[in-house]
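Report on the following structure.
Heads up, one of the protein chains got dropped from this complex, but the rest are sitting where they should.
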Amino acid sequence: MISKSSAQTLALTELGRDTCPMEWQIKTSGAGLYEFTRDVAAKVTGTGVLTLFVQHTSCSLLIQENADPEVQTDLAAFFDRLVPPSDHPRMSYLRHTYEGPDDMPAHIKAAMLPTSLQIPVISGEMQLGTWQGIYIFEHKTVPHLRRVVGMMVGAVR
Amino acid sequence: MISKSSAQTLALTELGRDTCPMEWQIKTSGAGLYEFTRDVAAKVTGTGVLTLFVQHTSCSLLIQENADPEVQTDLAAFFDRLVPPSDHPRMSYLRHTYEGPDDMPAHIKAAMLPTSLQIPVISGEMQLGTWQGIYIFEHKTVPHLRRVVGMMVGAVR
Partner (left out) sequence: MISKSSAQTLALTELGRDTCPMEWQIKTSGAGLYEFTRDVAAKVTGTGVLTLFVQHTSCSLLIQENADPEVQTDLAAFFDRLVPPSDHPRMSYLRHTYEGPDDMPAHIKAAMLPTSLQIPVISGEMQLGTWQGIYIFEHKTVPHLRRVVGMMVGAVR
């Protein structure tokens, strides 16, 4: 039987020089927040800092309240009003519009919100607060498959 | 006599599997910025990257100018205008309002501003610029006790 931490090490050795030791593929179906805290927790081992990194410039990572789902819809509603589609009169100064009216606003939201997260981990337990969940914040309207890579770095002892 | 770095190691061993090696409790008394750069400097040892992580979704961490206090009040004033209380007519679309008019705006500000900070450290000295200070940015109006956890990861040599 292989323990969780041995399996982790094995995966890293197998993946070798080309791939991050952790990766998540998240399917999104329109703009909004998608929680994947449990998927992260299932892969994390050791003590140190976990870095999550999203390899896209039209969605974000976010740590936010995970109790009331209305927090998530309110967050999306706020950013939609702050950065309306590029065919909105207020956004007529935008030039990068040929990929659709949601494209440049997606890049703007991706600039304002995190591309990476860092979470302290003790003995495989992420040190999240009681109400903190980990989300993909999708800014595009059509479905996407989003790739998040993860890497643990060890604490100084 | 125990040196600073030995004390740090000892604390980590004692805390063991349950707690981060560094932690700060910061009392806030209303919205605004609270500097705690010196409290961080007092605990940091070694060479690597320090991660600070706040375990809440209604306040933020921030690195900002620490020379003129008006920078801090101007920052708070800007974000208060960008994200007014949920009883403001402009915010009537918000649904998560039962925790008070400052609650959902606090979550929005916490999405726009950092939950974690990463600071390079050389021989126990944070590599901050001349005018950079470390702050808790409180978004709630009533007093809170905010918990920030910290972890050092070692530089590759």
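Should a chain be cited, it is by its letter among A and B, assigned in written order, with residues numbered from 1 in that chain.
The rule we apply is simple: contacts are C-beta pairs under 8 Å (C-beta built on N, C-alpha and C of every residue); 3 or more make two chains touch, one makes a residue touch a chain.
Keep in mind the model is a prediction, meaning the values are calculated, not measured.
S.K.: Based on the whole complex, identify which of A:37, A:115 or A:141 touches the chain you can't see.
M.R.: In the full complex, the listed residue that touches the missing chain is A:115.
S.K.: May I ask which residue of A:28, A:51, A:64 or A:132 touches the chain that does not appear here?
M.R.: The single option touching the absent chain is A:51.
S.K.: Could you tell which one of B:44, B:75 or B:91 touches the chain left off the display?
M.R.: Checking each option in B:44, B:75 or B:91, the one touching the absent chain turns out to be B:75.
S.K.: Residues on chain A that touch the omitted chain in the whole complex?
M.R.: 9, 12, 17-21, 46, 48-49, 51, 53-57, 82-83, 93-96, 104, 107-108, 110-112, 114-116, 118, 147, 149-154
S.K.: List the residues of chain B that touch the chain left out of this view.
M.R.: 48-49, 62-65, 68, 70-71, 73-75, 77-78, 81-82, 112-114, 117-120, 122-123, 127-132, 153-157
In this section, only the chains that are shown with their structure count from here on.
S.K.: Once you find the CA centre of chain A and the CA centre of chain B, what distance in Å lies between them?
M.R.: Distance between chain centres: 21 Å.
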